[in-house]
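In this view, the complex is presented without one of its protein chains, the others remaining in place.
Chain nomenclature is as follows: A and B, assigned in order of appearance, with residue numbering initiated at 1 for each chain independently.
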Amino acid sequence: MILSDFNLLSIRVLVPEIILICSALIILLLNLVVKRKETLAFTGLVGTLVSAYSSFKLYALSLSGSEFMGMFAFDGYSIFFKFIFYINIVLTIFISIRYISIEMASFGEYYALLLFATSGMMIMASATDLMVIYLGLELMALSTYILTGILRKQVRSGEAAIKYFLLGAFSSAFLLYGISLTYGLTGTTNLKEIAVAMETLNLLGSPVFLLGLIFFIVAFGFKIALVPFHMWAPDAYEGAPTSITAFMSVGPKAAGFAVLGRVFFEAFGSMHVQWSSILIPLSVLTMLVGSVTAIAQTNIKRMLAYSSIAHAGYALLGIITGTSEGLSSMMNYMLIYAFMNIGAFAVVIMLRSEGFMGEELSDYEGLAKTRPVASSLMLIFMFSLTGIPPTAGFIAKFYIFMSAINAGYTYLVIIAVIFSAVSAFFYLRVVMYMYMKEPKAEVVLSTSTAMNIALTVTVVSTLVIGVFPSALIELARMSLSGF
Amino acid sequence: MVPLSWYIVLSAVVFSIGVIGFLTRRNLIIAFISIELMLNSVNISLVAFSHYLQSIKGQIMVFLVIAVAAAEAVVGLAILIALFRNKPTVNVDEINLLKG
Partner (left out) sequence: MPGTYIPINYLPVLIILIAATLIGLAPLLIGIILRPRRPYPAKLSPYESGIPPVGEPRERFSVKFYIIAMLFVVFDVEAVFLYPWAVAYDKIGLYSFIEMMIFIYILLVGYIYAWGKGAIEWE
(Lines give C-alpha, C1' and ligand atoms only; values in the text may rest on other atoms or scores of the structure.)
Protein backbone atom coordinates (compact mmCIF):
# COMPACT_ATOMS: atom_id res chain seq x y z
CA MET A 1 0.00 0.00 0.00
CA ILE A 2 1.33 3.39 -0.97
CA LEU A 3 0.96 5.58 2.06
CA SER A 4 2.71 8.53 0.46
CA ASP A 5 -0.46 9.15 -1.48
CA PHE A 6 -2.10 10.28 1.72
CA ASN A 7 -1.10 13.88 1.80
CA LEU A 8 -3.17 16.80 2.83
CA LEU A 9 -2.55 18.57 -0.43
CA SER A 10 -4.66 16.09 -2.34
CA ILE A 11 -7.71 17.34 -0.45
CA ARG A 12 -7.66 20.47 -2.59
CA VAL A 13 -9.28 18.66 -5.52
CA LEU A 14 -12.20 17.93 -3.22
CA VAL A 15 -12.67 21.51 -2.08
CA PRO A 16 -15.73 22.23 -4.29
CA GLU A 17 -17.53 19.15 -2.96
CA ILE A 18 -16.49 19.90 0.62
CA ILE A 19 -17.86 23.42 0.36
CA LEU A 20 -21.17 22.13 -0.96
CA ILE A 21 -21.51 19.52 1.76
CA CYS A 22 -20.55 22.01 4.47
CA SER A 23 -23.19 24.45 3.27
CA ALA A 24 -25.72 21.63 3.24
CA LEU A 25 -24.84 20.84 6.86
CA ILE A 26 -25.07 24.51 7.78
CA ILE A 27 -28.52 24.64 6.20
CA LEU A 28 -29.58 21.61 8.24
CA LEU A 29 -28.49 23.31 11.44
CA LEU A 30 -29.89 26.71 10.47
CA ASN A 31 -33.18 25.02 9.68
CA LEU A 32 -33.57 24.30 13.39
CA VAL A 33 -33.35 27.94 14.41
CA VAL A 34 -34.35 30.03 11.40
CA LYS A 35 -38.03 30.63 10.73
CA ARG A 36 -37.75 32.32 7.34
CA LYS A 37 -36.88 29.54 4.89
CA GLU A 38 -35.77 32.01 2.21
CA THR A 39 -32.62 32.47 4.27
CA LEU A 40 -31.85 28.81 3.70
CA ALA A 41 -32.32 29.18 -0.05
CA PHE A 42 -29.93 32.09 0.07
CA THR A 43 -27.39 30.06 2.07
CA GLY A 44 -27.61 27.29 -0.48
CA LEU A 45 -27.10 29.75 -3.29
CA VAL A 46 -24.05 31.28 -1.63
CA GLY A 47 -22.60 27.82 -0.96
CA THR A 48 -23.07 26.82 -4.59
CA LEU A 49 -21.49 30.01 -5.88
CA VAL A 50 -18.49 29.68 -3.56
CA SER A 51 -18.11 26.08 -4.63
CA ALA A 52 -18.32 27.08 -8.31
CA TYR A 53 -15.71 29.74 -7.71
CA SER A 54 -13.39 27.22 -6.09
CA SER A 55 -13.90 24.84 -9.02
CA PHE A 56 -12.96 27.65 -11.34
CA LYS A 57 -9.88 28.50 -9.28
CA LEU A 58 -8.82 24.86 -9.27
CA TYR A 59 -9.28 24.72 -13.00
CA ALA A 60 -7.03 27.75 -13.34
CA LEU A 61 -4.31 25.76 -11.54
CA SER A 62 -4.61 23.41 -14.54
CA LEU A 63 -4.33 20.29 -12.48
CA SER A 64 -4.76 17.08 -14.33
CA GLY A 65 -4.62 13.43 -13.47
CA SER A 66 -6.18 11.85 -10.42
CA GLU A 67 -5.66 12.15 -6.71
CA PHE A 68 -6.43 9.70 -3.91
CA MET A 69 -4.66 6.76 -5.53
CA GLY A 70 -6.31 7.43 -8.86
CA MET A 71 -9.84 7.53 -7.50
CA PHE A 72 -10.75 11.12 -8.08
CA ALA A 73 -9.93 13.00 -11.26
CA PHE A 74 -9.87 16.70 -11.71
CA ASP A 75 -9.90 17.31 -15.45
CA GLY A 76 -11.73 19.41 -17.99
CA TYR A 77 -14.34 16.72 -18.47
CA SER A 78 -15.38 16.71 -14.83
CA ILE A 79 -15.27 20.50 -14.61
CA PHE A 80 -17.57 20.83 -17.61
CA PHE A 81 -20.10 18.54 -15.99
CA LYS A 82 -19.70 20.22 -12.62
CA PHE A 83 -20.70 23.48 -14.20
CA ILE A 84 -23.78 21.83 -15.66
CA PHE A 85 -24.66 20.75 -12.12
CA TYR A 86 -24.02 24.24 -10.74
CA ILE A 87 -26.27 25.74 -13.39
CA ASN A 88 -28.84 23.08 -12.62
CA ILE A 89 -28.94 23.70 -8.87
CA VAL A 90 -28.83 27.49 -9.09
CA LEU A 91 -31.72 27.57 -11.55
CA THR A 92 -33.60 25.03 -9.45
CA ILE A 93 -33.21 27.12 -6.31
CA PHE A 94 -34.43 30.19 -8.20
CA ILE A 95 -37.54 28.49 -9.50
CA SER A 96 -38.24 26.76 -6.17
CA ILE A 97 -38.48 29.64 -3.73
CA ARG A 98 -41.98 30.76 -4.65
CA TYR A 99 -43.19 27.34 -5.75
CA ILE A 100 -42.53 25.45 -2.57
CA SER A 101 -44.22 28.10 -0.49
CA ILE A 102 -47.30 27.60 -2.70
CA GLU A 103 -47.05 23.86 -2.17
CA MET A 104 -46.75 24.60 1.57
CA ALA A 105 -43.64 22.52 1.81
CA SER A 106 -41.17 25.11 2.99
CA PHE A 107 -38.82 22.59 4.45
CA GLY A 108 -35.27 23.64 5.04
CA GLU A 109 -34.23 20.09 4.21
CA TYR A 110 -35.25 20.79 0.64
CA TYR A 111 -32.24 22.99 0.00
CA ALA A 112 -29.85 20.80 1.98
CA LEU A 113 -30.90 17.78 -0.05
CA LEU A 114 -30.47 19.71 -3.29
CA LEU A 115 -26.90 20.45 -2.25
CA PHE A 116 -26.25 16.84 -1.19
CA ALA A 117 -27.60 15.56 -4.49
CA THR A 118 -25.46 18.00 -6.41
CA SER A 119 -22.33 17.02 -4.53
CA GLY A 120 -23.13 13.40 -5.33
CA MET A 121 -23.35 14.27 -9.01
CA MET A 122 -20.05 16.14 -8.82
CA ILE A 123 -18.39 13.13 -7.24
CA MET A 124 -19.79 10.98 -10.05
CA ALA A 125 -18.40 13.32 -12.68
CA SER A 126 -14.95 13.21 -11.10
CA ALA A 127 -14.84 9.57 -10.08
CA THR A 128 -12.30 7.38 -11.84
CA ASP A 129 -12.90 4.39 -9.63
CA LEU A 130 -15.98 2.18 -9.64
CA MET A 131 -16.20 2.37 -5.85
CA VAL A 132 -16.32 6.16 -5.89
CA ILE A 133 -18.80 6.12 -8.77
CA TYR A 134 -21.10 3.94 -6.69
CA LEU A 135 -20.84 6.20 -3.64
CA GLY A 136 -21.45 9.35 -5.65
CA LEU A 137 -24.38 7.72 -7.38
CA GLU A 138 -25.96 6.68 -4.09
CA LEU A 139 -25.45 10.10 -2.54
CA MET A 140 -27.20 11.62 -5.52
CA ALA A 141 -29.91 8.99 -5.75
CA LEU A 142 -30.84 8.85 -2.05
CA SER A 143 -31.19 12.62 -1.90
CA THR A 144 -33.31 12.66 -5.04
CA TYR A 145 -35.61 9.95 -3.71
CA ILE A 146 -36.36 12.07 -0.65
CA LEU A 147 -36.78 15.21 -2.73
CA THR A 148 -39.29 13.40 -4.93
CA GLY A 149 -41.37 12.49 -1.92
CA ILE A 150 -40.92 15.71 0.00
CA LEU A 151 -44.57 16.78 -0.37
CA ARG A 152 -45.57 14.45 2.44
CA LYS A 153 -49.20 15.45 2.38
CA GLN A 154 -49.70 14.40 -1.25
CA VAL A 155 -50.23 10.74 -2.06
CA ARG A 156 -48.93 11.39 -5.55
CA SER A 157 -45.56 12.59 -4.32
CA GLY A 158 -45.09 9.63 -2.00
CA GLU A 159 -46.09 7.24 -4.73
CA ALA A 160 -43.62 8.76 -7.16
CA ALA A 161 -40.92 8.53 -4.51
CA ILE A 162 -41.57 4.89 -3.72
CA LYS A 163 -41.52 3.91 -7.39
CA TYR A 164 -38.39 5.89 -8.04
CA PHE A 165 -36.77 4.45 -4.94
CA LEU A 166 -37.61 0.82 -5.67
CA LEU A 167 -36.41 0.87 -9.25
CA GLY A 168 -33.41 3.03 -8.40
CA ALA A 169 -32.28 0.72 -5.62
CA PHE A 170 -32.87 -2.25 -7.88
CA SER A 171 -30.68 -0.75 -10.58
CA SER A 172 -27.91 0.20 -8.18
CA ALA A 173 -27.81 -3.43 -7.03
CA PHE A 174 -27.13 -4.33 -10.66
CA LEU A 175 -24.39 -1.75 -10.79
CA LEU A 176 -22.83 -3.31 -7.71
CA TYR A 177 -22.99 -6.77 -9.17
CA GLY A 178 -21.32 -5.50 -12.32
CA ILE A 179 -18.64 -3.85 -10.20
CA SER A 180 -18.01 -7.04 -8.28
CA LEU A 181 -17.71 -9.10 -11.48
CA THR A 182 -15.30 -6.60 -12.97
CA TYR A 183 -13.34 -6.52 -9.76
CA GLY A 184 -13.16 -10.29 -9.63
CA LEU A 185 -11.83 -10.53 -13.16
CA THR A 186 -9.38 -7.67 -13.14
CA GLY A 187 -8.52 -7.38 -9.46
CA THR A 188 -9.10 -3.66 -9.47
CA THR A 189 -11.87 -1.11 -9.50
CA ASN A 190 -9.82 1.67 -11.01
CA LEU A 191 -10.97 2.55 -14.51
CA LYS A 192 -7.49 2.96 -15.99
CA GLU A 193 -6.22 -0.23 -14.36
CA ILE A 194 -9.26 -2.11 -15.68
CA ALA A 195 -8.34 -1.03 -19.20
CA VAL A 196 -4.76 -2.19 -18.61
CA ALA A 197 -5.84 -5.48 -17.04
CA MET A 198 -8.10 -6.12 -20.00
CA GLU A 199 -5.09 -6.02 -22.31
CA THR A 200 -2.73 -8.01 -20.13
CA LEU A 201 -5.20 -10.66 -19.01
CA ASN A 202 -6.76 -10.86 -22.47
CA LEU A 203 -10.34 -10.46 -21.22
CA LEU A 204 -11.76 -9.05 -24.42
CA GLY A 205 -13.93 -12.05 -25.27
CA SER A 206 -14.67 -13.11 -21.69
CA PRO A 207 -18.41 -13.72 -21.26
CA VAL A 208 -18.29 -12.81 -17.57
CA PHE A 209 -16.69 -9.51 -18.41
CA LEU A 210 -19.41 -8.89 -20.98
CA LEU A 211 -22.00 -9.71 -18.31
CA GLY A 212 -20.42 -7.07 -16.07
CA LEU A 213 -20.63 -4.61 -18.94
CA ILE A 214 -24.31 -5.43 -19.48
CA PHE A 215 -24.99 -4.85 -15.79
CA PHE A 216 -23.36 -1.43 -16.06
CA ILE A 217 -25.59 -0.60 -19.01
CA VAL A 218 -28.67 -1.71 -17.06
CA ALA A 219 -27.71 0.40 -14.06
CA PHE A 220 -26.86 3.56 -15.95
CA GLY A 221 -29.78 2.94 -18.27
CA PHE A 222 -32.04 3.28 -15.23
CA LYS A 223 -30.38 6.50 -14.18
CA ILE A 224 -30.62 8.16 -17.58
CA ALA A 225 -34.02 6.56 -18.29
CA LEU A 226 -33.25 4.51 -21.37
CA VAL A 227 -36.03 2.31 -22.69
CA PRO A 228 -36.67 -0.41 -21.43
CA PHE A 229 -35.42 0.87 -18.07
CA HIS A 230 -37.55 4.01 -18.18
CA MET A 231 -40.70 2.87 -16.35
CA TRP A 232 -40.02 4.96 -13.29
CA ALA A 233 -39.45 8.20 -15.15
CA PRO A 234 -42.98 9.32 -16.13
CA ASP A 235 -44.42 8.54 -12.69
CA ALA A 236 -41.55 10.05 -10.77
CA TYR A 237 -41.57 13.15 -12.96
CA GLU A 238 -45.30 13.62 -12.63
CA GLY A 239 -45.56 13.02 -8.91
CA ALA A 240 -42.51 14.94 -7.80
CA PRO A 241 -42.75 18.65 -7.02
CA THR A 242 -42.27 20.39 -10.37
CA SER A 243 -39.07 22.11 -9.32
CA ILE A 244 -37.62 18.72 -8.44
CA THR A 245 -38.80 17.34 -11.76
CA ALA A 246 -36.78 20.06 -13.44
CA PHE A 247 -33.83 19.28 -11.19
CA MET A 248 -33.85 15.55 -11.73
CA SER A 249 -34.57 15.62 -15.42
CA VAL A 250 -31.24 17.39 -15.88
CA GLY A 251 -28.89 16.62 -12.99
CA PRO A 252 -29.01 12.83 -12.57
CA LYS A 253 -29.25 12.43 -16.32
CA ALA A 254 -26.15 14.51 -16.95
CA ALA A 255 -24.35 12.71 -14.13
CA GLY A 256 -25.35 9.37 -15.60
CA PHE A 257 -24.02 10.42 -18.98
CA ALA A 258 -20.82 11.69 -17.40
CA VAL A 259 -20.20 8.33 -15.76
CA LEU A 260 -21.27 6.43 -18.86
CA GLY A 261 -18.81 8.41 -20.95
CA ARG A 262 -15.97 7.95 -18.52
CA VAL A 263 -16.53 4.27 -17.81
CA PHE A 264 -17.02 3.28 -21.43
CA PHE A 265 -14.29 5.43 -22.89
CA GLU A 266 -11.70 4.95 -20.19
CA ALA A 267 -12.22 1.42 -18.90
CA PHE A 268 -14.05 -0.37 -21.68
CA GLY A 269 -12.60 1.60 -24.58
CA SER A 270 -11.36 -1.51 -26.32
CA MET A 271 -14.82 -3.09 -26.12
CA HIS A 272 -16.43 -0.38 -28.21
CA VAL A 273 -17.82 -2.92 -30.69
CA GLN A 274 -19.59 -4.81 -27.90
CA TRP A 275 -21.10 -1.93 -25.98
CA SER A 276 -22.06 0.11 -29.00
CA SER A 277 -23.94 -2.85 -30.42
CA ILE A 278 -25.91 -3.01 -27.16
CA LEU A 279 -26.46 0.73 -26.97
CA ILE A 280 -27.61 1.22 -30.57
CA PRO A 281 -30.91 -0.71 -30.22
CA LEU A 282 -31.45 0.88 -26.80
CA SER A 283 -31.01 4.32 -28.24
CA VAL A 284 -33.40 3.64 -31.13
CA LEU A 285 -35.99 2.19 -28.73
CA THR A 286 -35.55 5.14 -26.39
CA MET A 287 -36.18 7.64 -29.17
CA LEU A 288 -39.15 5.64 -30.41
CA VAL A 289 -40.92 5.14 -27.09
CA GLY A 290 -40.08 8.62 -25.83
CA SER A 291 -41.36 10.44 -28.89
CA VAL A 292 -44.38 8.29 -29.62
CA THR A 293 -45.70 7.92 -26.07
CA ALA A 294 -45.35 11.63 -25.43
CA ILE A 295 -48.00 12.27 -28.07
CA ALA A 296 -50.64 10.53 -25.97
CA GLN A 297 -50.00 12.57 -22.81
CA THR A 298 -52.35 15.19 -21.50
CA ASN A 299 -50.33 16.15 -18.44
CA ILE A 300 -47.49 18.45 -19.37
CA LYS A 301 -45.15 17.05 -16.73
CA ARG A 302 -45.65 13.55 -18.10
CA MET A 303 -45.17 14.83 -21.60
CA LEU A 304 -41.90 16.46 -20.63
CA ALA A 305 -40.89 13.23 -18.92
CA TYR A 306 -41.28 11.29 -22.15
CA SER A 307 -39.56 14.10 -23.99
CA SER A 308 -36.65 13.79 -21.59
CA ILE A 309 -36.53 10.04 -22.30
CA ALA A 310 -36.35 10.80 -26.02
CA HIS A 311 -33.58 13.32 -25.43
CA ALA A 312 -31.57 10.69 -23.59
CA GLY A 313 -31.84 8.63 -26.78
CA TYR A 314 -30.40 11.45 -28.89
CA ALA A 315 -27.61 12.20 -26.43
CA LEU A 316 -26.72 8.53 -26.34
CA LEU A 317 -25.66 8.82 -29.98
CA GLY A 318 -22.68 10.83 -28.78
CA ILE A 319 -21.58 7.93 -26.59
CA ILE A 320 -22.24 5.36 -29.29
CA THR A 321 -19.86 7.05 -31.73
CA GLY A 322 -16.95 6.26 -29.43
CA THR A 323 -15.08 9.32 -30.69
CA SER A 324 -14.03 12.35 -28.70
CA GLU A 325 -16.10 14.44 -31.08
CA GLY A 326 -19.16 12.45 -30.07
CA LEU A 327 -18.31 12.83 -26.41
CA SER A 328 -17.91 16.59 -26.68
CA SER A 329 -21.20 16.94 -28.53
CA MET A 330 -22.87 14.85 -25.82
CA MET A 331 -21.48 17.31 -23.24
CA ASN A 332 -22.86 20.22 -25.25
CA TYR A 333 -26.17 18.47 -25.50
CA MET A 334 -26.40 18.08 -21.74
CA LEU A 335 -25.56 21.73 -21.09
CA ILE A 336 -28.05 23.01 -23.65
CA TYR A 337 -30.66 20.55 -22.43
CA ALA A 338 -30.20 21.92 -18.90
CA PHE A 339 -31.12 25.42 -20.02
CA MET A 340 -34.06 24.60 -22.23
CA ASN A 341 -35.60 21.94 -20.02
CA ILE A 342 -35.38 23.93 -16.78
CA GLY A 343 -36.78 26.88 -18.71
CA ALA A 344 -39.77 24.85 -19.83
CA PHE A 345 -40.37 23.59 -16.29
CA ALA A 346 -40.05 27.15 -14.98
CA VAL A 347 -43.00 28.15 -17.15
CA VAL A 348 -44.94 25.12 -15.89
CA ILE A 349 -44.16 26.20 -12.32
CA MET A 350 -45.34 29.74 -13.03
CA LEU A 351 -48.79 28.42 -13.85
CA ARG A 352 -49.03 26.75 -10.45
CA SER A 353 -50.76 29.06 -8.03
CA GLU A 354 -52.86 28.64 -4.93
CA GLY A 355 -55.68 26.27 -5.79
CA PHE A 356 -54.64 25.78 -9.41
CA MET A 357 -52.40 22.97 -10.59
CA GLY A 358 -51.74 24.18 -14.13
CA GLU A 359 -50.33 20.86 -15.21
CA GLU A 360 -52.86 19.84 -17.83
CA LEU A 361 -52.31 20.71 -21.47
CA SER A 362 -55.77 22.26 -21.55
CA ASP A 363 -54.62 24.80 -18.97
CA TYR A 364 -52.46 26.29 -21.69
CA GLU A 365 -55.38 27.05 -23.97
CA GLY A 366 -55.24 30.62 -25.13
CA LEU A 367 -52.41 31.52 -22.83
CA ALA A 368 -50.96 33.76 -25.53
CA LYS A 369 -53.92 36.11 -25.24
CA THR A 370 -53.88 36.45 -21.49
CA ARG A 371 -50.18 35.97 -20.74
CA PRO A 372 -48.19 36.87 -23.89
CA VAL A 373 -44.76 36.96 -22.24
CA ALA A 374 -45.02 33.60 -20.52
CA SER A 375 -46.34 31.94 -23.66
CA SER A 376 -43.64 33.42 -25.86
CA LEU A 377 -41.07 32.03 -23.43
CA MET A 378 -42.74 28.64 -23.60
CA LEU A 379 -42.72 28.96 -27.39
CA ILE A 380 -38.95 29.44 -27.40
CA PHE A 381 -38.37 26.49 -25.07
CA MET A 382 -40.66 24.24 -27.09
CA PHE A 383 -38.91 25.25 -30.33
CA SER A 384 -35.61 24.56 -28.68
CA LEU A 385 -36.67 21.14 -27.40
CA THR A 386 -37.89 20.30 -30.89
CA GLY A 387 -34.61 21.46 -32.37
CA ILE A 388 -35.77 24.31 -34.56
CA PRO A 389 -33.12 26.92 -35.42
CA PRO A 390 -32.08 29.49 -34.26
CA THR A 391 -32.49 27.99 -30.79
CA ALA A 392 -29.87 26.08 -28.80
CA GLY A 393 -31.74 22.82 -29.19
CA PHE A 394 -30.95 22.87 -32.89
CA ILE A 395 -27.24 23.29 -32.19
CA ALA A 396 -27.29 20.42 -29.70
CA LYS A 397 -28.94 18.06 -32.15
CA PHE A 398 -26.93 19.30 -35.11
CA TYR A 399 -23.57 18.60 -33.52
CA ILE A 400 -24.55 15.25 -32.11
CA PHE A 401 -25.91 14.14 -35.48
CA MET A 402 -22.81 15.42 -37.24
CA SER A 403 -20.52 13.50 -34.90
CA ALA A 404 -22.57 10.36 -35.48
CA ILE A 405 -22.34 10.79 -39.27
CA ASN A 406 -18.60 11.34 -39.04
CA ALA A 407 -18.30 8.11 -37.07
CA GLY A 408 -20.25 6.27 -39.75
CA TYR A 409 -23.66 5.90 -38.11
CA THR A 410 -25.66 7.62 -40.82
CA TYR A 411 -28.62 5.26 -40.50
CA LEU A 412 -28.92 6.08 -36.78
CA VAL A 413 -28.99 9.77 -37.60
CA ILE A 414 -31.75 9.22 -40.15
CA ILE A 415 -33.79 7.40 -37.49
CA ALA A 416 -33.10 10.16 -34.99
CA VAL A 417 -34.16 12.87 -37.42
CA ILE A 418 -37.41 11.03 -38.11
CA PHE A 419 -38.17 10.83 -34.39
CA SER A 420 -37.26 14.49 -34.00
CA ALA A 421 -39.91 15.24 -36.56
CA VAL A 422 -42.37 13.08 -34.64
CA SER A 423 -41.51 14.91 -31.44
CA ALA A 424 -42.30 18.23 -33.11
CA PHE A 425 -45.91 17.08 -33.05
CA PHE A 426 -46.30 17.15 -29.27
CA TYR A 427 -43.99 20.09 -28.59
CA LEU A 428 -45.75 22.23 -31.13
CA ARG A 429 -49.11 21.09 -29.84
CA VAL A 430 -48.38 23.05 -26.66
CA VAL A 431 -47.62 26.06 -28.84
CA MET A 432 -50.80 25.49 -30.80
CA TYR A 433 -52.86 25.31 -27.60
CA MET A 434 -51.36 28.59 -26.44
CA TYR A 435 -51.72 30.52 -29.69
CA MET A 436 -54.63 29.03 -31.59
CA LYS A 437 -57.22 28.36 -28.91
CA GLU A 438 -59.46 30.67 -26.98
CA PRO A 439 -58.70 31.19 -23.31
CA LYS A 440 -60.99 29.33 -20.93
CA ALA A 441 -60.27 31.25 -17.78
CA GLU A 442 -57.91 33.84 -16.47
CA VAL A 443 -54.65 32.17 -15.45
CA VAL A 444 -52.84 33.65 -12.49
CA LEU A 445 -49.07 33.52 -12.85
CA SER A 446 -47.05 33.24 -9.68
CA THR A 447 -43.96 35.22 -10.49
CA SER A 448 -41.16 36.42 -8.30
CA THR A 449 -37.83 38.12 -8.82
CA ALA A 450 -35.98 34.84 -8.54
CA MET A 451 -38.26 33.23 -11.08
CA ASN A 452 -37.74 36.13 -13.47
CA ILE A 453 -33.99 35.79 -13.13
CA ALA A 454 -34.16 32.05 -13.85
CA LEU A 455 -36.38 32.59 -16.89
CA THR A 456 -34.17 35.36 -18.22
CA VAL A 457 -31.04 33.26 -17.82
CA THR A 458 -32.54 30.21 -19.49
CA VAL A 459 -34.14 32.05 -22.39
CA VAL A 460 -31.10 34.20 -23.07
CA SER A 461 -28.80 31.18 -22.95
CA THR A 462 -31.10 29.22 -25.23
CA LEU A 463 -31.08 31.98 -27.80
CA VAL A 464 -27.45 33.03 -27.48
CA ILE A 465 -26.11 29.49 -27.75
CA GLY A 466 -28.43 29.02 -30.70
CA VAL A 467 -27.01 32.02 -32.53
CA PHE A 468 -23.37 31.89 -31.41
CA PRO A 469 -22.60 28.24 -30.70
CA SER A 470 -18.90 28.28 -31.51
CA ALA A 471 -17.71 29.36 -28.06
CA LEU A 472 -19.54 26.49 -26.35
CA ILE A 473 -18.41 23.94 -28.93
CA GLU A 474 -14.84 25.07 -28.46
CA LEU A 475 -15.21 24.91 -24.67
CA ALA A 476 -16.45 21.33 -24.76
CA ARG A 477 -13.71 20.33 -27.16
CA MET A 478 -11.09 21.98 -24.99
CA SER A 479 -12.27 20.34 -21.79
CA LEU A 480 -11.78 16.95 -23.37
CA SER A 481 -8.05 17.54 -23.81
CA GLY A 482 -6.16 15.20 -21.53
CA PHE A 483 -9.17 12.95 -21.09
CA MET B 1 -10.13 -24.17 1.35
CA VAL B 2 -13.47 -23.74 -0.32
CA PRO B 3 -12.89 -22.88 -3.97
CA LEU B 4 -13.86 -19.47 -5.30
CA SER B 5 -16.47 -20.80 -7.70
CA TRP B 6 -18.65 -22.00 -4.82
CA TYR B 7 -18.89 -18.50 -3.44
CA ILE B 8 -19.57 -17.06 -6.85
CA VAL B 9 -22.34 -19.55 -7.46
CA LEU B 10 -23.79 -18.83 -4.02
CA SER B 11 -23.68 -15.12 -4.70
CA ALA B 12 -25.27 -15.55 -8.12
CA VAL B 13 -28.04 -17.71 -6.64
CA VAL B 14 -28.77 -15.24 -3.84
CA PHE B 15 -28.73 -12.38 -6.33
CA SER B 16 -31.19 -14.21 -8.56
CA ILE B 17 -33.46 -14.92 -5.61
CA GLY B 18 -33.41 -11.22 -4.87
CA VAL B 19 -34.22 -10.29 -8.48
CA ILE B 20 -37.04 -12.82 -8.70
CA GLY B 21 -38.41 -11.78 -5.33
CA PHE B 22 -38.37 -8.15 -6.37
CA LEU B 23 -40.11 -8.84 -9.66
CA THR B 24 -42.78 -11.25 -8.48
CA ARG B 25 -43.83 -10.26 -4.97
CA ARG B 26 -46.49 -7.62 -4.60
CA ASN B 27 -45.55 -6.46 -1.13
CA LEU B 28 -43.36 -3.40 -0.80
CA ILE B 29 -41.63 -4.67 2.33
CA ILE B 30 -40.72 -7.90 0.55
CA ALA B 31 -39.40 -5.81 -2.34
CA PHE B 32 -37.16 -3.96 0.14
CA ILE B 33 -35.91 -7.22 1.56
CA SER B 34 -35.22 -8.52 -1.94
CA ILE B 35 -33.08 -5.48 -2.69
CA GLU B 36 -31.16 -6.04 0.54
CA LEU B 37 -30.67 -9.65 -0.54
CA MET B 38 -29.22 -8.51 -3.84
CA LEU B 39 -26.82 -6.13 -2.11
CA ASN B 40 -25.69 -8.81 0.31
CA SER B 41 -25.10 -11.30 -2.47
CA VAL B 42 -22.74 -8.74 -3.95
CA ASN B 43 -21.03 -8.55 -0.59
CA ILE B 44 -20.46 -12.30 -0.62
CA SER B 45 -18.83 -12.19 -4.02
CA LEU B 46 -16.77 -9.13 -3.14
CA VAL B 47 -15.36 -10.75 -0.03
CA ALA B 48 -14.68 -13.98 -1.92
CA PHE B 49 -12.89 -12.13 -4.72
CA SER B 50 -10.99 -10.10 -2.19
CA HIS B 51 -9.75 -13.23 -0.46
CA TYR B 52 -8.98 -15.02 -3.70
CA LEU B 53 -7.12 -12.08 -5.23
CA GLN B 54 -5.42 -11.22 -1.94
CA SER B 55 -6.47 -7.61 -2.44
CA ILE B 56 -8.03 -5.58 0.33
CA LYS B 57 -10.11 -3.37 -1.99
CA GLY B 58 -13.06 -5.74 -2.08
CA GLN B 59 -13.39 -5.76 1.68
CA ILE B 60 -13.31 -1.98 1.84
CA MET B 61 -16.01 -1.96 -0.76
CA VAL B 62 -18.12 -4.26 1.43
CA PHE B 63 -17.96 -1.76 4.27
CA LEU B 64 -19.16 0.96 1.98
CA VAL B 65 -21.91 -1.23 0.57
CA ILE B 66 -23.15 -2.08 4.06
CA ALA B 67 -23.25 1.57 5.02
CA VAL B 68 -25.03 2.56 1.82
CA ALA B 69 -27.47 -0.33 2.19
CA ALA B 70 -28.38 0.88 5.67
CA ALA B 71 -28.93 4.40 4.38
CA GLU B 72 -30.98 3.04 1.53
CA ALA B 73 -33.15 0.96 3.83
CA VAL B 74 -33.77 3.97 6.06
CA VAL B 75 -34.69 6.23 3.16
CA GLY B 76 -36.94 3.54 1.70
CA LEU B 77 -38.74 2.93 4.99
CA ALA B 78 -39.14 6.65 5.56
CA ILE B 79 -40.72 7.07 2.14
CA LEU B 80 -42.91 4.06 2.78
CA ILE B 81 -44.12 5.41 6.12
CA ALA B 82 -44.81 8.80 4.58
CA LEU B 83 -46.84 7.09 1.88
CA PHE B 84 -48.57 4.79 4.35
CA ARG B 85 -49.83 7.77 6.33
CA ASN B 86 -51.66 9.00 3.24
CA LYS B 87 -52.66 5.63 1.88
CA PRO B 88 -52.61 2.64 4.20
CA THR B 89 -51.37 -0.14 1.94
CA VAL B 90 -48.15 -1.95 1.19
CA ASN B 91 -49.47 -3.66 -1.90
CA VAL B 92 -47.80 -2.61 -5.12
CA ASP B 93 -50.97 -3.02 -7.14
CA GLU B 94 -52.86 -0.54 -5.00
CA ILE B 95 -50.24 2.15 -5.50
CA ASN B 96 -51.67 3.14 -8.82
CA LEU B 97 -52.52 6.82 -8.75
CA LEU B 98 -49.87 7.47 -11.38
CA LYS B 99 -50.57 5.40 -14.40
CA GLY B 100 -47.07 4.25 -15.37
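Keep in mind that, in the parts below, a residue touches a chain if its C-beta (ideal position, glycine included) is under 8 Å from a C-beta of that chain, and two chains touch if they have at least 3 such contacts.
Small disclaimer: the values here were computed from a predicted structure and weren't measured.
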Legend entry - Which displayed chains the hidden chain touches across the whole complex: A, B
Legend entry - Hidden-chain contact residue, picked from the options A:Leu28, A:Leu49, A:Val292 or A:Ile405: A:Leu28
Inset, instruction - Write down which of B:Ala12, B:Ile33, B:Leu53 or B:Ala78 is the residue touching the left-out chain. - result: B:Ala78
Legend entry - Footprint left on chain B by the chain that the document does not show: 2-3, 5, 60, 63, 66-67, 70-71, 73-74, 77-78, 81
Legend entry - Hidden partner interface residues of chain A, rising order: 3, 6-8, 21, 25, 28-29, 31-32
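In the analysis below, only the chains that are shown with their structure count from here on.
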Inset, instruction - Calculate how many whole Å lie between the centre of chain A and the centre of chain B, each centre taken as the average of the chain's C-alpha atoms. - result: 26
Legend entry - chain B-facing residues of chain A, complex: 1, 131, 134-135, 138, 142, 145-146, 149, 152-156, 158-163, 165-166, 169-170, 172-173, 176-177, 179-181, 183-184, 187-189, 231-232, 234-235, 238-239
Legend entry - Of chain B, residues touching chain A in the complex: 8, 11, 15, 18, 22, 28, 31, 35, 38-39, 41-42, 45-46, 48-49, 52-53, 55-58, 60-61, 64-65, 68, 71-72, 75-76, 78-80, 82-83, 85-87, 95, 97-100
